[in-house]
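Of the protein chains in this complex, all but one are displayed in their positions.
Note that the chains are named A and B in the order they appear, and that numbering of residues resets to 1 at the start of each chain.
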Amino acid sequence: MSLAFQASQALPRGTDYLRILPELVLSIFGMIIMVLDPVVDQRRNQKALGTLALIGSLAAIASTLWQARAPGLAFWNMVQVDTFSVFFHFLITTITAVVILTSYEYMEVQQIRVGEYYALILFGAVGMCLMSSAVELVLIFIALEISSISTYILAGFRRRAAISSEASIKYFLLGSFATAFFLYGVALMFGATGSTSIPTIEQHLRSGSIPVLAYVAIALMFVGLGFKVAAAPFHVWTPDVYEGAPAPIVGFMSTAPKAAVFAVLLRIMFQIHAPGRLGLIWVAAALSMTLGNIGALVQQNVKRLLAYSSIAHAGYLLVAFAALPQNGIPSAMFYTASYAAMNIGAFAVVSHFGGAGERYVTLEDYSGLGRRSPVLAAALTLFLLSLIGIPITAGFFAKFYVFSAALQANLVGLVIIGVINSAVAAYYYLRVIVVVYMHDPRDESVLPAVPLELGAALAITALTTIYLGLLPGRVLDYASRSAGDLLH
Amino acid sequence: MPDNYFARYLPILIHFSLAALLATAIVLLSWIIGYRRPTRAKLSPYECGMTPVGDARQRFSVKFYLVAMLFILFDVEAVFLYPWAVILRDLKMFGFWEMLVYIGIVLVGFFYIWKKGVLDWGGASTGRGEV
Partner (left out) sequence: MVPITTLHYLVVAAALFVLGVIGVLTRRNVVIVLMSIELILNAVNLNLVAFSRLYGLHGQVFAIFVITDAAAEAAVGLGILIAFFRNKETVNVDEVDLLKW
């Protein structure tokens, strides 16, 4: 039972390290950047540090693909590489690469000259990757903290802007409060079952009657994780933090940590067969969809609007968690991937258009964007249509799979709430599109050209959005296989 | 030996209450009996015989906070050495190399703050980073 005993049984082998290879690669690149940052001249070499981070994330993608060929357990059953973890590793490392691409120009324009930015993105990615492959609550907690602490700092990276440091402190206080809840839940789960390993907990809960402590533990863990994915009623921090944080970072933290936390939630809810799952999820999903969409209706700031939309999307995603495992898991995974594509794309447009000090972020500023920059406007429109859930975009199939999974589990009430909410949501997304194309520009000045890196990021996200909207089959197949792996 | 579990702690409780009683009595008695003729010098805060200068609530350099923060970090990182030391023999060389890697990572952090100039207390900071 004790770690010392286990350690003397078998020391880790080379394959164990292969199974955390993406994390190792990301950590090493992060540390190199951290050490180089104070040594090199930042004014000239910031971009080089960014490129190094980009290479690091590409190497992590490559090592994920390599690792996928040898699935299995590692480090005394604490890490599990299977199709499920590979899916999320690939998603998170790709998000990291795209976000780094969107950051180049932003850092230049905002005159933030610190290389730690890129190091922190990589460290955050380490935590998120580890969250998706960890099958041990202690390890999940540590990974969660690696990812959270990095994002707390990143949220405050526009240090001279008061709203950025305010966003950072809000995110930090509420985030660490949430972590404490999660941790208390883990401790109680340890008490209820005598183990922190997910498979052992599952066996324990299945074999006997479920102790009351386990219900409390699941509820507390759900509170903690619900905070991190911005699910109502734990969503109050979201609009403030998203408004204040740097736009590329908002793109990052509204997708990658969310994907990782949803991976953890999938493991806890389905692999453990969490007691009391349906009730918790039902309430959280219905509240998130409704509060998110109602909040978004009145927003004038595009970042806040997208923040509320992010709450609503967390709600749609949670619907999948109430469904049966064999449909719920793949539809939830598909949803995280398509949401990542469209949301990062939208925030890439926002970060380019914001200009120095993020001046242009209100809806009025966007008026006439269609005439001032047809390419940006077209990209933004595509992402917004996908967020609504219009066919031939990723958002359509994402919502379709989630709702049909819910229908198969006879969750008619939840689906009705979801569909009504999707209709309401169309209003505020379309409002942005109307402003972009129908209104006269308030400011005829020429927009700065889209630089190559940002263009690449936009192209990747836009193509992914369309690809998932036209040919969802392969990704969904892979997600279904992962679900099989998760449930064995 | 009384058989009630808590009864065994009774002597300590008595000890505590006696101590509290005595302390209260001494303070109270001196307050009741003693003369009070306050003068300006008597009312001023006692600073080892020196005349107090200014308000104690001054702002001091942010460096102190930084050092405190870094101290917490490097201090707590050492905590892992204890469990490691206990099972060092069981871990054989694996444990040795792993701990070397761990300390290497801590040293990377140390190198970073050093180059950032956080440890530099001389007037002009040579580090490029501002914190």
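By definition in this document, a residue touches a chain if its C-beta (ideal position, glycine included) is under 8 Å from a C-beta of that chain, and two chains touch if they have at least 3 such contacts.
Remember, predicted model here, so these are calculated numbers, not experimental data.
When the omitted chain is restored, the residue from A:170, A:235, A:267 or A:399 that touches it is A:170.
From the options A:124, A:156 or A:418, the residue with contact to the chain not on display is A:156. Interface note: of A:72, A:191 or A:391, the residue touching the hidden chain in the full complex is A:191. The chain not displayed touches chain A at residues 1-4, 138, 141-142, 145, 149, 152-153, 156, 159-163, 165-170, 172-173, 176-177, 179-181, 183-184, 186-188, 190-191, 194-196, 239-240, 243-244. By the touch rule set out above, chain B reaches the unshown chain at residues 3-6, 62, 65, 68-70, 72-73, 75-77, 79-80, 83, 131.
Going forward, only the chains that are shown with their structure count from here on.
Separating the CA-averaged centres of chain A and chain B is a span of 39 Å. The part of chain B that touches chain A in the complex is made up of residues 83, 86-87, 90-92, 94-95, 105, 108, 111-112, 115-117, 127-129.
Partner chain B is touched in their complex by these residues of chain A: 3-4, 7-8, 11-12, 31, 34-35, 37-39, 42, 114.
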